[in-house]
Structures are given as structure tokens and as C-alpha cells.
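The full complex has more chains than appear here; those shown keep their coordinates.
To keep things simple, chains are lettered A, B and C as they appear, and every chain counts its residues starting from 1.
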Amino acid sequence: MAEQTNTVAEPNTPEHTGRDFSLRAIIHNAGIGLALLGLILFFSIFTEHFLNPNNITNILTQITINLILAVGMTFVILIGGIDLSVGSVMAFAAVIAGKAITLPGFGTTEIILLACILAVTAGFACGLLNGLITSYWALPSFIITLGMLNIARGAALHVSDAQTIYSFPFAFEEFGSAQFYGVPVVFLVALALVLLAWFVLNRTVFGRLLYGIGNNEEAVRLAGHPVFWYKVAAFTICGLTAGIAAIVYMARLNIASPIAGIGFELNAIAAVIIGGTSLSGGRGSVIGTLLGAFIIGVLANGLILIGLSDFMRQMITGVVIIVAVILDYYRARYAKK
Amino acid sequence: ADKPVVGLIMKSLANEFFQNMLEGAKEHEIKRGDYELRAVGMQNETDFESQINAVENFITQGVDAIVIAPADSRAMVRPLKRAMEAGIVVVNFDVALDAEAKKQQGVELAFVGPDNRGGAKLAGDALGQLLGAGGKVVIIEGNPGADNANERRLGFEDSVKEYKLDLLDSRTAHWETEEANTVFSNILTAHPDTQGVMVANDSMAIGVVKALESAGRKDIAVVGFDNIPAVTPMIKDGRLLATVDQFGQDMAANSIDMALEVVAGGPKLEGWVKTPIELVKGK
Amino acid sequence: MMVAVQPSSDETLSEVGDLLSVTGLKKYFGGVKALDGVNFSLKAGEVHALVGENGAGKSTLIKLLSGVFPFDSGNIVLNGTPYSPANPHTAKAHGVQVVHQEFNLLDHLSVAENISIEAMPKTRFGLLDRPEMNRRARVALDAIGLSDVDVRATVQSLGIAHRQLIEIARALQSESTILILDEPTATLTERETKRLFEIVQSIKAKGVTIVFVSHHLNEVFAICDRVTIFRNGKTITTENIVDTTPSGVVRHMVGRKLAEEMEHGVEPHARGDIALSLKNFCVAQNPHNTGVSFDLHYGEVLGIAGLVGAGRTELLRGIFGIDPVISGSLERDATPLTFKGPRDAIAAGIGFVTEDRKDEGLILDMPIAANISLANMRNVSASGLLRFFKEKQQAREGGKRLKLKYGKISDPASSLSGGNQQKVVLAKWLALNPKILILDEPTRGVDVGAKAEIYAILKSLVREGIALLIVSSEMPELMTLSDRILVLSDHQVKGELDRPDFSEENILKLAYGQNTNTAEHLNSQNTYTEGRS
């Protein structure tokens, strides 16, 4: 503290503090990383197959959808909002795209493209609506997106008549199970989204202002920025990722089910928060979200491998979630020192 | 050599039907003693992904057989195909994989299990016989989009057609007691002339029976499905006209037996190996 | 002499050549008439002061000019064309730049990002240009004398004075024709204030018109060309600085002759036993092994002086049990005590008026009465049940004692002006009847009249035998109130002054310690502190 707050007598060179700053950032993310490492170590020792390359491929596949949703969720949580509708919106987008993709009389490529565009558009529209309503009337996003959760789910069931839509073009399925040196292509897509989000949040003015809005919306408004549209954009991005998640869901499961994604919102939010992003907005990082999604995925995978009963597994998942944030607390305190 | 490993994949173990099934399978493992059982369920009924994950995990673990009650008849076809390609014996029980989807994927897989639609029709018929043509009935459905919910609804509707019943309303209560209680109370208000209720599982049937008790209506007959222990007293005293037993306890165990036979070099299973269903009625 | 531009007939004010002219401006908040007919004009290139009591409407006028709120009626003409900014963005586009009274910083973002918030530099590809942003921030901070602040640090890690300076640095970033500073010096110590004035002079030289709000008339007389006086939502008069005197301005402000309080020190009073004694008291943030030691007697005012960041607030927080204390001892009435939290300190008869009323002092959404009873719920409750009548009565009495200006006692504290909010905080602690009262910047943002009232209250408290420990960045304030002054620097007591030795020079000498450019600071300091007391 002394160095930071002294008067001119002892100025810190920018180099010095700069190093210090990024080191702290590393420790920050490393903290959650360490929890993850601990989990990985634990499962490597206590289960046979955990480090098996196939299992790693499995884990990567399994976290993909949650990760994609969590990336969008990070934007919304950073501005101090929340989006409970992502699971339902994903189902809605999937059903719309599924309806399209099973239409006869189109070429494979066109129809896949059309389906993807529809899915993304559906997600986009729902997110836009969430954003417009929330921002225009300055209403709590919790309740608005809870409304959207019901609307999108009802719409998905209505459009599909509660039937699972299936029989997609082979090329589409291929994409869902394709691997690149053992890494699922869909995971690479998710990873690309993470990097893109990181870039947007840290290297663009838009991103920095999103942080700013989460911090002090009024100040950003007084600085002359169109806060309204920035908030709408954050929700729209979240809806968009739900649309992308729908595509991955369809490619991976080869169906479009109107009851897909129930409860996915809680998993996505958990990934974001375990990743150290503050629910009150303004603080956090999408890299943390990546690690958070990994913690949840590794935990789910490892606890099955270890052969615990389902109920024990559920309880332990709860305990680990809590322990992870407690550990993160100590990590943060340590990093401050 | 090592004992063969059987991976058992079920639906939500929070559902007592599957929980009982698991108990049966565990007893069976001990009784037979010549194989190792690894069982997984899912967090909730709609969590298809975790079943796919489970199949993938079992492929990774190199189990000898996968015995699965698919959460979605269409979503599971492809991952199971992959399991078969990896040389794993796959047995499908409880809910049949979608025939169309199987054909598309070029999968040939037998089904071991009850006839949900037929079972529902048994229960529906019991109600139809009681009420006769023109009887006014209501259906309480399971989770929309779930295969067994769909099958059971179709079964009920078959009865409605056959007995020329008058279907007043058909609504979901998502398999839940409390929701069934609420939904049916409201239906009863809208249709006080209801004479019979067909309920897609017993948990919901309990809620319906309670709603009738609260409303003081003793003139309405209810049929359920599953024969869980909690409805036994209701069957006895006639609050529940009938329910359907699928003998779930044995279903997984029997399927495991069949899988092990194939693993041991027996012939491939084919078609639909029907398991018994039975209408359970009071006196 | 007084050359009053009497705004009685509205149109007379706007002369040709005025950069901005405001006539008959009104703004109501529900029933509150925040502005009730304001007339005001700016000449290009002048420094124009707005003064007036707390709640007179200065900040409201500024918010209207900068597009934060729309106004209800009246006219604003800017550069000869009608002007009614719909939002801050439009105002900025017209060259109107504001440093608001409330902080508008983004705590978790870096200093550089805060400074560039209005227009972050972009690279060719439209991306954020961090090096450029940091460079600009560096330049901006150096210009304002904050060369020790890392532009990459988060604002959260800075003290309140640094934050204020950063807001000013931010406002200086964009080209503006009118720069409005709403009480920029309220959180600054003398050194930073002086630095700010140099900056004001330099931008004035560039032709920028500056509006300056302050409760310190010495500051107004040091840098301003004209002064407009507000009272109760109206402008009373505008005068040229050279044609008026501080007491003349005060007369307009309060409409009565200011109490003698400001000029006179505490009258002699009996000093009692030792109320509080610190021995080598070391707070966690103290980088040294030696802590702070002093004795505080009943019926005594002990002032603590020091520059920003000297650790004064932290010392007080340590005493009150908010922050951990590493070593040293605290004795209350000669009994050694350890305070595990504010609760213990309060139980020991200590009250603490914090420096940051928004974050630590008030529950802004709650009624004034509820705020006043916050620290002494026992007074207004019986076995856990609230007694509203008693609560309101207590609040009314507290308000009366402090001459609180409010609508209804059940209005939320947020409806009060800054100075009145401060009085509510004071009332809260006085309701506790403390034996020792600790005050951190007790008159920050408080107008001259109210300040005099607060001084009078503090003095009467001392006469009743209460021990006062006061931290203030205003040296005249400390010299008016204190019996003794401790000077703190870098968490160390650098010296103690008794009343006869009080002078700004002596305090600053100790505060700067061995700092090389002490002399220079001291010299320039005296040039404008003249009018302060």
C-alpha cells in the first residue's frame, strides 16, 4: 500500500506497477485455475479413466454448450444484469432451425446455412427484446428474462407441437462430432467465441464501456455515451450466443427438442460467477468464465467416473460450487496483498 | 478374465420408478455376481445431454454392454450407434428408440420393454368400461415432448375413441404432484361435469385424488400409471380406480441378462422383446 | 462597493457579447422548487463563481446546463442561439463540460480509462488504443500534479482527493468552451487546490470560460472575476469580484450577518481528564513500526492535520474499530480496551462522523428520521419495537439543533442538498450523546452559514465536556476549532502545535516534513489563504 499511495516523493515507474498489475491479473485467474487443477489432480488420482484422451475429448464436448451460453451471460452480468431465458431461447432457436432444416427440396449446404441463420436470428431477436424492455423501462432483468423464459419455452413447444424434430442432414451431424486432433470442433467454436469476447471486452471501447456501465451507469451516461444501446447490445449478444448454442446442440444431439435447455441458465450463470465475475456488474473476465465452465464440466464428468451415486453426486456438486467461491475469496484476498 | 462390465443408463433417478429399477438391478448384480454394474442417471428428465455424455463416458471406459432407457427416442440413436461401432453390446429398454430415426442412421437395435401406449390404453379402458359411451373425461399429461408422456397420451386417446368418451380437456402437469393438484383443481372448476380422469403417472394421480378430496367429489374416477407404493392404499379404498404396473423393478435386470447373453456370444436380439404390463385394480 | 446587476427585470441581464445567458429558469422536483427563477450570464473567458447556501440550487443549475435534467421553464441562450440540451451528450457537443459534485468515476476501471471515458482513443482498426490512452492519461495527470498515480491502477485503490483530481483531469481532456466545476475543492487539501488554480488560470488564458462553485470565499476571491449569489433557488445578484468583499457576498448569501463564530476561536474552557489515550497505535496500513500516540481530554478539541494520504482517515477508522489494528494500545478512561468493531466503540461512548457521507454515512433512500436514529435505535425503540413518534421527535429536535433544511422529516435523505445531508450525519451521532466525537472532514461541502452553525455546535459540545477529535483538510477550520493540532504525515506524528503556535505555515512545515520543495509550496500557499478565515 505504501508505494501506491505515497506522494510525489517516491513515484512508481509505470514499468514497475505495470508488471505488478498484470501479475495480479495472472494470480487472479490462476486462483480459479488452481481450483480447477486441484479437481483435475484429484480425479486423475482417484479414477482410472479421467486422463484418458477420449475422456478429455468427452469433457471438452460436454462443456461446449454451457461455455457458449456462459460467454453471452458474461456480457449481461458485466453490465449488472442477468439472463434467465438462455435455456428456453436456445430451445426456441433450435426448434425454429430444426423446422427449417427438415424442409424438403433444398440443397444440403443451403438448408444448413438457412437453419444456422434462423437459429442465430431467433436468439438475436429474443435477446434484443430482453434488452429493449429491460433498458427502456429500466426494469430488473431478472423478471423480464424470467418472462422471456416462459414465452420462449411456450413458443418452442407451440411451434414444434411438443415433438422432437429429427433427421438432419448428415453433414450437419458430422460437424457436431468432428474432431481436430482429438479436440471437438464444436469446442473450438466455443473457444473462438471466448477469445472473441475477451477481445471485445478488453480491446474495444464498447467492451470497456460495458464494464463502465456495470460500475456506474450514471457516470457513463454523463460522459455522453448511449448507455441504452450498450445495454441492449449486451442482452442481444447473450441471445445471440443462445442461438449459436442451439446450433451446436442440434449438431451434437441430432435433434431439436422443444424441452431442451431446461435449467441451462443456472449452469451458465454458475460458470460466470465461479469464474469470478461479480453479479453486481463491472468486474470479471471471460477467461474466468472459461475456467468456471471447466470446473463445472470436470466436476460432472469426474464424479460420474468416480462412481458416486447420483444423489451424492448432486450434493457434492453443490458443495464444490460453494467451496470454489470460498477458495476464490481467499485467492482474491491474497492477490490484494 | 475380468468380469464383463455393464453400463446402465437411466432417466432421472429422482423418479422413484427408475430408482426402484436401479435397486432391482443392484440386487441382480449381487445375485448373479458374474458382472460389474455401473449405473448413471440424469439430473432431470429433459437433460438429454447428460445421457449422451454418459454413453460417451461408457465408450471411453470400454464397457462391454450399455443398457439404456433413453430420455429421448431420437436423440440417443446416434450416440448409441457410435457405441455399437465401438463393439459394445447395446440394449434399449423402457422407451423404444424411434423407428424412423433408427432406419435413417442404419441402426438395428432391439427393444426390451413394455408397451406404454398399450398400458395407458388398459387404464383408459378400465375407465371407459366404468363410464360407458359419452363419459366425460380429462387427461393429465406428462412432460410435453417426453416420449413416454406422448405414448401414454396416445394410449388414453385410443381408449377415448374406442369407448366414445367425451374428452373435455387435456393438460400437462409435468409429472408433478403439486402441479397436478393445482391444474386439476382448476380443470374441475372449468368442467364440474367431469366424470373421469386419466393421469399419465401415479405421482400426478396422487395430486388429482387430493384435489377431488378437497372438492368433496367422490363421483369422479381416476386412473393412473406406474403402480408406485404410495398409491397402493388408494387403489385399495377405491380412490384410484386403476393403475398400470410395468414391473420396472425387473425390467433393468432382465435387460441386463439379455445383454450379458449377447456379450457371452449369444445371438443378437431382435424386434420388440415385450415385457409384461398389468392393470392393477381394486376389488 | 457593490455594482449589482439587479436581475429584477428579466431581460436586462443578457447583454450583447454574453457567451451564455439564462433567464427565468425554473426547475421543480415534485413540490421542491430547486430553481425558482434564475438569471445568470457568462462572459467569454471569465471565471465565474456560483455561491450560495446548501440547497440554494447551484448544482441544479449546473445539471440543467449540462443536460442531466430538462428544465421546466425559462430560457437559455448559448452563443446567441437557444440552448436546451436533451442529454449530456448534446451539452458536450456544445462545448459544455462539467465536473459534477458527486463522483462519477468507474471504480473498477483504470485511471486511464476513466480519464478517457468520453472519447477513448482508437487504433486504425477501431480498437481501443491502450498505449495512447495511457499516454494521454499520463499527460493529464502530470498536468494536474498527480505524477505519482499509476494510470493503470483502478480508481478504487485511490483516496477521495485523488478521485476528485482525476475527475478534473477528465474534464480537461476534451476541448470545451465552458468548463463547470461543482465544488471541486471540497475534497482537496491546500496543495491540490493550489495546483487546480494554476490549471484554471492556464485554461482561462486559452479563452475557456469557467464556472466555479465553492463554499470557500477565499477561493472565490482568489481566482474568480465575477460572482453570482444564489438563495433559495433564485439568483440574488451578480457582482464583479473587484467590487465586492467576502462579507458583502456572505450578506447576500445568508441574508443576515454571519455569526461571529468564524472569526473567533473556542472560548477558554476547562480541560478534563483523559478520555482517550493512544500509545503507539499502529493501523494495518501503516508501513512503519512506530504508530501514533496522543491523549485526548474531555472538554478538548484535538485537531489532526496532514496532507491527503497522510493516513488520518485510517487512524480514525482504526480507533473506531472498523479496520484492524496491528499493535499499540488504546485506553478509554484509563482502561485499556480493544474495539472489535464500531459496536464496541459506540458502547464506549464514541461517535464517528465519517468523511464519505454517501458511502458510509447515509442510507440515502431512507427517511431523514430513520437516518438520524440509525446509531441509537435504543432511544427510539422499546424491546425491539420502533416508536415512530419518538423517532420523529428526535429527528425534529436534531434537525432544529443543526438548522437542518428539509421538506418533511419522512422524506428520503437523498432529497437533501449535500450540506444538509452532512448535517443529518452529524445529527445521527449527536443523538447518541457521545462522550467522544470523532469527525472526519466534518464540513466537507457545507456552506458558510451552515459551517458556522456546525462550529457553534461543536463548541457547545466541548463546553459540555465532550472530547472532540477532528480531522480536516481545511487549516482555518482546524485552527478555529482546535485546542491542539497534531500533524500527521505518512502515518507518523510529525509534531504537535498548541494554540499560540497555530499558523498555516507551521502546520504545513510539519506536514511536508523534509520534502525538498516545501518552501516553494509554503510561499505560494500564503498568497491566497488570506481570505480564508
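Please note the rule applied: contacts are C-beta pairs under 8 Å (C-beta built on N, C-alpha and C of every residue); 3 or more make two chains touch, one makes a residue touch a chain.
On a predicted model such as this, the values are computed, not experimentally measured, just so you know.
Participant: Given one representative per chain kind, what formula describes the whole complex?
Facilitator: Full-complex copy numbers, labelled as displayed: A x2, B x1, C x1.
The working rule: only the chains that are shown with their structure count from here on.
Participant: Indicate which of the five shapes (line, ring, star, complete, other) describes how the chains touch one another.
Facilitator: Topology of touching chains reads as a line.
Participant: In whole angstrom, how far does the Cα centroid of subunit B sit from the Cα centroid of subunit C?
Facilitator: Computed from C-alpha means, the inter-chain centre distance equals 72 Å.
Participant: Once you find the CA centre of subunit A and the CA centre of subunit C, what distance in Å lies between them?
Facilitator: Subunit A and subunit C have C-alpha centres separated by 44 Å.
Participant: Between subunit A and subunit B, what is the separation of their C-alpha centroids in Å?
Facilitator: Spacing between the chain centres: roughly 34 Å.
Participant: Taking the touch rule as given, give the residues of subunit A at its contact with subunit B in the complex, in rising order.
Facilitator: Listed in rising order, the residues are 48-49, 52, 54-55, 58, 61-62, 65, 157, 160, 162-164, 166-167, 173, 177, 249, 252-255, 257-260, 262-263, 300-301, 304-305, 307, 310-311, 314.
Participant: Taking the touch rule as given, give the residues of subunit C at its contact with subunit A in the complex, in rising order.
Facilitator: 66, 68, 87-89, 91-92, 98, 100, 104-109, 113, 117-118, 120, 122, 126-128, 130, 134, 138, 145, 147-148, 150-153, 157-159, 285, 287, 307, 309, 490, 515
Participant: Spell out the part of subunit A that touches subunit C in their complex, as residue ranges.
Facilitator: 1-2, 4-12, 14, 17-18, 21, 202-205, 207-209, 211-212, 214-216, 218-226, 282-283
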